[in-house]
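These notes are about the structure you will find just below.
Missing here is one protein chain; the remaining ones are kept as they sit in the complex.
Chain naming follows the written order as A and B, and within any one chain the residues start at number 1.
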Amino acid sequence: MNPQLSRRRFIKAVIASSVAAASNSGFHSALAQDRSRGAVERLISINVNGQTRRVDVAPQETLAHTLRYKLSLTGTKIGCNRGECGACTVLIDGITNYSCSTLTHSVRTRAVKTVEGLQASDGTLHPVQQAFIDELSPQCGFCTPGQVMSAVALLSENPTPTREEARQAMSGNLCRCGAYDHYLNGVMRASGQNS
Amino acid sequence: MEFATYKNDVWGREVIRGVSWDLLWLVVVAAFIAIALHAIYAATQKRAAKPSSEGARVTRHDTIDRLFHWVMAASVFALLITGVLPIVGIEFAWLELHWIAGIALTVIVLFHIVRAVFVQDASEMVITGSDLKEPFDDAKKPGKYSAAQKGMHAAVTILTLLVIASGIVMFAMIDTPWWERTNSLSESTLGLVFFVHGISTLALIGLICLHIYFALRPEKLFYTRSMIKGWISRDELDANHDPQRWSPDESS
Partner (left out) sequence: MASFDVMPDVQLYQPVELDDALRLAEQYGDGGWVLGGGQDTYGWLKDRAKNPQAMIDLTGVEGLRGIRETEDGIEIGATTTLREIIRNERINSDYSLLAQAAGRVASPQIRNVGTLGGNLSQDARCWYYRRGLACYRAGGNLCYADGPEAMNREHAVLGASRCVAVSPSDTATAMVALEATMIVASTTGQRSVAAEDFFAGPDTHITQMTTLEPGEILTAVRIPSKWAGKRFYFEKVADRDVWDFALVSIAVAMSMDGDSIAESRFVCGGVACKPHRLRNVESAVRGKSLSDENADAVAPLASAGTKPLNYNHFKLPLMENLVRRAMRG
């Protein structure tokens, strides 16, 4: 509608496309141009499971994508990819997040923990993982990594939740097998309150 | 420059959505360039002596016709304000005002059609072969309406009928106190209706700019006075019209 705006946009688009066309190493020129305009750099470090990982991340890339396809941490599952199912749940600074709905660029200064980072260095499983095995919580297992992460976050904040509190805390994770009660049994067992 | 905008319908097919409102600026700019060119041209011409408005008066427009003209002007402006301002970014609850003004326009246009056909002499407004020669022949003078006036009237008639017809279809597509909308048109047909409504609106905007300009030109101001007060002087008639073709009664 605003002619001034659209003209400016048109000129910008022309500049952008001519830069891309004029340069074979499109990546570097795009990087230089973007940096001058305050846009994000692509080559970043992120802290995953206590390790600093260098990774090339597109501006629009989601954390789930980076974890699975760039860092090979495939324990984090992508279910709906719309922030509805919870299969991709990871901890960022100890708080549960849908990694499919988090931009990797937004976690540069924060600590990411995935299901791979839970077990001890000697291979001992996290109490939540062990409790889920003992309670036969998973059925098909696809939602399990997300369920585990939600339970870990809950117990680190509230070591002895009531079953209702656990239900609330786990409510952002769907299980299409319907094994919700088994997961809740696992949470209660992991908190030392035998179901 | 696109004349229309397009969208995908529910099947993913590209269909017309309506007129491209970027044309609005084009129309306004074009109208003002045309006005400027005419003003420059008119200033270079030798001006004929202005006929006196004193003396005997003849009736050009009956009261009822003058009333019609101004009511129509008011409704058209109401329609333009409520229809175009939201498009250029001035937001207000315009829809109800728009269709109420639309009904008013429709009713008075119907009244005018009936009156023009059955009461007035409609042939006064019909464009004939001799009208086409008139602008190029100084010796030829028009009847009641000049060739330019007839042309303007014909164009406005066609555009107004188009805008009313498409407006009635669009009116049926919204909830009103009398019916609920049905979504009964295909998306491509609906888009076409929106396009017709929009493009005739744009053309009307351009014509209205010209109409107002000519109404305010000094040598034509007496026509505007006649649309307000009803009369022109005998001198003005003699200077601009052919008494053989138009011989109105003297007014009181």
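Keep this in mind: contacts are C-beta pairs under 8 Å (C-beta built on N, C-alpha and C of every residue); 3 or more make two chains touch, one makes a residue touch a chain.
Note that the coordinates shown come from a computational prediction; the quantities given were computed from them, not determined experimentally.
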Legend entry - Candidate in contact with the missing chain, chosen from A:48, A:115 or A:169: A:169
Legend entry - Touch with the omitted chain, as defined above, among A:55, A:78 or A:125: A:78
Inset, instruction - For the chain that's not shown, point to the residue among B:8, B:52, B:128 or B:247 touching it. - result: B:8
Legend entry - Contacts of chain B with the absent chain, listed as residue ranges: 7-10, 17-18, 91-93, 95, 173-175, 181-183, 187, 190-191, 194
Inset, instruction - List the residues of chain A that touch the chain left out of this view. - result: 2, 5, 9, 34, 37-40, 58-62, 65, 78, 81-84, 86, 89, 95-98, 100-103, 105-106, 150, 168-169, 171-172
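Definition applied: only the chains that are shown with their structure count from here on.
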Legend entry - Inter-centroid spacing, chain B versus chain A (mean Cα positions, whole Å): 63
